[in-house]
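Shown here: the complex without one of its protein chains, the others still in place.
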Amino acid sequence: MTFNFATQFGKSEFPNPIFTASGCAGSGKELAQFFDLRELGAVVTKSIMRKPRSGRPTPRMAETPSGMLNSIGLQGPGIEEFLAHDIPWLKAHDSRIIVSIAGETIEDYAFLAKRLNSVAGISALEVNISCPNVENRGQVFSCDPVTAAAAIDAVRRNISDTMPIIAKLSPDVTDIAAIAESCVTAGADALALINTLLGMVIDTNTMLPKLGGKTGGLSGPAIRPIAVRAIYQVRARLPHIGILGMGGVSNGNDALEMVLAGANGISVGTATFGNPTAPVEIKNELENLLISKGFDSFAEAVGFAHRDPSANRSKN
Amino acid sequence: MTFNFATQFGKSEFPNPIFTASGCAGSGKELAQFFDLRELGAVVTKSIMRKPRSGRPTPRMAETPSGMLNSIGLQGPGIEEFLAHDIPWLKAHDSRIIVSIAGETIEDYAFLAKRLNSVAGISALEVNISCPNVENRGQVFSCDPVTAAAAIDAVRRNISDTMPIIAKLSPDVTDIAAIAESCVTAGADALALINTLLGMVIDTNTMLPKLGGKTGGLSGPAIRPIAVRAIYQVRARLPHIGILGMGGVSNGNDALEMVLAGANGISVGTATFGNPTAPVEIKNELENLLISKGFDSFAEAVGFAHRDPSANRSKN
Amino acid sequence: MINKYAQTIKSELISNKKVGAYHHLVFEVGTMASHVRPGNFVAISVGGPTSSMVLRRAFAIHRSMDRGASGGVIELVVAPHGNGSKWLTSLPIGSYVKLTGPLGTSFGIPTEQVRALLVGGGYGSAPLFGLAEVLKSRGSRVDMVLGASTAGKIYAPIEGKRSVNSMTITTDDGSAGVHGRVSDVLPEIIERNSCEIIYSCGPMAMLAAISEIADKYNLIHQCAVEESMACGIGICMTCVIPLVDDEGQIRMQRSCIAGPVVDGERVIWNTGGSIPEGTLGAL
Partner (left out) sequence: MINKYAQTIKSELISNKKVGAYHHLVFEVGTMASHVRPGNFVAISVGGPTSSMVLRRAFAIHRSMDRGASGGVIELVVAPHGNGSKWLTSLPIGSYVKLTGPLGTSFGIPTEQVRALLVGGGYGSAPLFGLAEVLKSRGSRVDMVLGASTAGKIYAPIEGKRSVNSMTITTDDGSAGVHGRVSDVLPEIIERNSCEIIYSCGPMAMLAAISEIADKYNLIHQCAVEESMACGIGICMTCVIPLVDDEGQIRMQRSCIAGPVVDGERVIWNTGGSIPEGTLGAL
């Protein structure tokens, strides 16, 4: 019997569960110089906004122990240029596409969903709600179950029922499972866990914050235990929802950890910065690990760590 | 002129700002085999509870990238045995003492404060409110401004006005500055920032959570950017409050980062596990760094990263 | 006071030889060597100055040699297991590591002659050879049983084999010695040699099985336990095991300072991943 590596989010199928992470794959083109994008489950695009944005001043990065901070500030060309350039290129190269969108107002989310509704060739929408809400003192949408749901609701109402919505959550909250539940009630098919954690580095030479934007998002292996915990908690609360796991996955074993915790797919972000072919290597390693552990399909392994250990249903 | 390394929390003075971290120095005795405890600003004891507790099952630790998880579960002998053995030993060895207390109910906090009120030789109380509240579905006290304040209030009412209270907060919250404010209003003189972040590791051999207690607290260098951000945020909101910083400090430069962000003192935890003499080495490195940067006193450096960079009041 | 002689030093690796599944490592440790007792361990930093591994690794001291003024050495037997031990076993000689030791309790050695049975599992044999030497030097009879999953995981240097009165080997796969577990052969050896005391070191499950046998024959059983350790010096509370104290109270005690060598009778074995009923917090 051949191993079935496929996965599903909402109504969309993917031949394997390894994706890029939003904001960590450029527009796809740049990575395509290192491997064929069709090898991945899908490319998740950088979060695209309504208007072009120049982002935050440099320096925009600081390396931290087993991680990094970034303060890109959602730099991007805006939805129109994105649809004119990036999407056609990805389609022409047969890449499966998950479009990540971000807004500053509920109206932005509605607008972006409506605009994308008419665009063919998109497998799912990832809705990045870890952005400051300009109408609410800059509080991040996903920090509150009500604003999180409002953003998801705005997307759901403006896009086809068959388009899977993956709500991307911030870990900087008191109860991530509650936010997840609220997003699902509002129409999300899946959760993307986790976005970066808010962090800061102070440059001890200048004795000032190192990043131009002062604070930045912490990513990389340092945050993996937080991500695994978030995935495990949300899987426990919502046994049947889709989960796209991410946060510090650097090899197949890391990916397996998240799958066992409950992820139906894995996005690879920071690891790609250190190694351009990381997503493909991780895909191959994960497949080999799952086979060596005796799983017949990827789906069988999802959430396997939630089983009762005394039942001893371990593989092999 | 000699450099003034002293610091203060509430009405208590300490000859230098380097402390142990609660739960990371045993009862003091064990570390005393590696250096003289009088060299430190103070020893912060493990969080002591009303009754003896056996803690969580093993394994209680998992190493993570640049960090570790622990799930000790507040194992301890209870307040009476602690007062009979640990405190007299520390006093006999002339160590300055900060007692950390933890409770499962508001009444526990009140009881512990009352019990400690009659004990001489304590420089401050650290109130660990990052513990599950058994009366409120096990939600951690410091996850909510109301329960956080209630715990601090219970301590304040039962202890002398002159005893400094340091409220120790969990970073696993949406708005740590709001919790900090609430604790200060309830009578805290200072904040201890940060306790561990909730994390999980899954053992890919057993395909089950690695820790006996499933989840654990993440500490070590991995979390330093989160700690620096929390300190910076709370310092910005509460310019005149005391802050005891901690989270991944492993050398003098790390300590300096937290001081510049706003810490009036630094606790060293996980670094001591990897190197028993870390606290003393960090103390010496920090002092040398501050002197080399032209500061006349430790106090001058606290929060220095908050200055307006264009004003160019940099040292040297 | 435990760890009375513990020091933290920079130590040079002067020999690194692969022996079966293990690496035999020799470190220069200066005066530390003179304080080592059989059963003690060292904690070593791994991965170098920019390592992502923040915790030290614990290794039993296989043997120590005090060479007076010229400085002593310790020998370790290390299995390349995870990233830390793999890093250590791949170090070229001449490398330096940060090392703290000697740590923990040691095997209690009677001053009179005894008939001792030493039982080791895998690299658990490492501390037993130093112990055997001391016992022999006091005129005791020493029988040794070493078990492992397979032949390559039996660590038994030739000098070591020669220094004991008898040596029995067991392997789970039958690739060397008796096909089976150490517990399969112990009763016969105990009876044949009228053993009076068992010293053991190895995986917890093996120690539990030996404890049962020691119980049955009413023998003293000193065993070196192994629990995940974050600090090795008694300050983190991660390494606890349930031990019965003098008043009969079970307490979660630190295996790094109340152990690694403990009285087998005092250990609550087979807790199945939970805290035994009636356990109190440790001191």
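Chains: A, B and C, in written order; residue numbering restarts at 1 for each.
What we mean here is this: a residue touches a chain if its C-beta (ideal position, glycine included) is under 8 Å from a C-beta of that chain, and two chains touch if they have at least 3 such contacts.
All values reported here derive from a predicted model rather than from experimental measurement.
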Give the labels of the shown chains that the missing chain contacts, considering the complete complex. A, B, C
Which of A:16, A:170 or A:270 touches the chain that is not shown? A:270
Touch as defined at the start, partner being the missing chain; which of A:25, A:42, A:173 or A:282 qualifies? A:25
Touch as defined at the start, partner being the missing chain; which of A:221, A:265 or A:303 qualifies? A:221
Of the residues A:78, A:138 or A:239, which one touches the chain left out of the display? A:78
Considering the whole complex, not just the chains shown, which residues of chain A touch the missing one? 23-27, 29-31, 33-34, 46, 52-63, 65-68, 70, 72, 75-78, 81, 85, 212, 220-221, 250, 270-277
Which residue numbers on chain B touch the omitted chain? 65-66, 221, 309
In the full complex, which residues of chain C touch the absent chain? 46-53, 83-84, 87
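As a working rule, only the chains that are shown with their structure count from here on.
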State which chain is most central when centres are taken as means of Cα atoms. B
Going by C-alpha centroids, which chain is farthest from chain C? Tell me that one. A
So, what's the distance in Å between the C-alpha centres of chain B and chain A? 33
Any idea how many Å lie between the Cα centroids of chain A and chain C? 46
Could you pull out the residues of chain A that touch at least 2 other chains? 65-66, 221, 309
Quick one: which residues in chain C touch 2 or more of the other chains? 52, 273
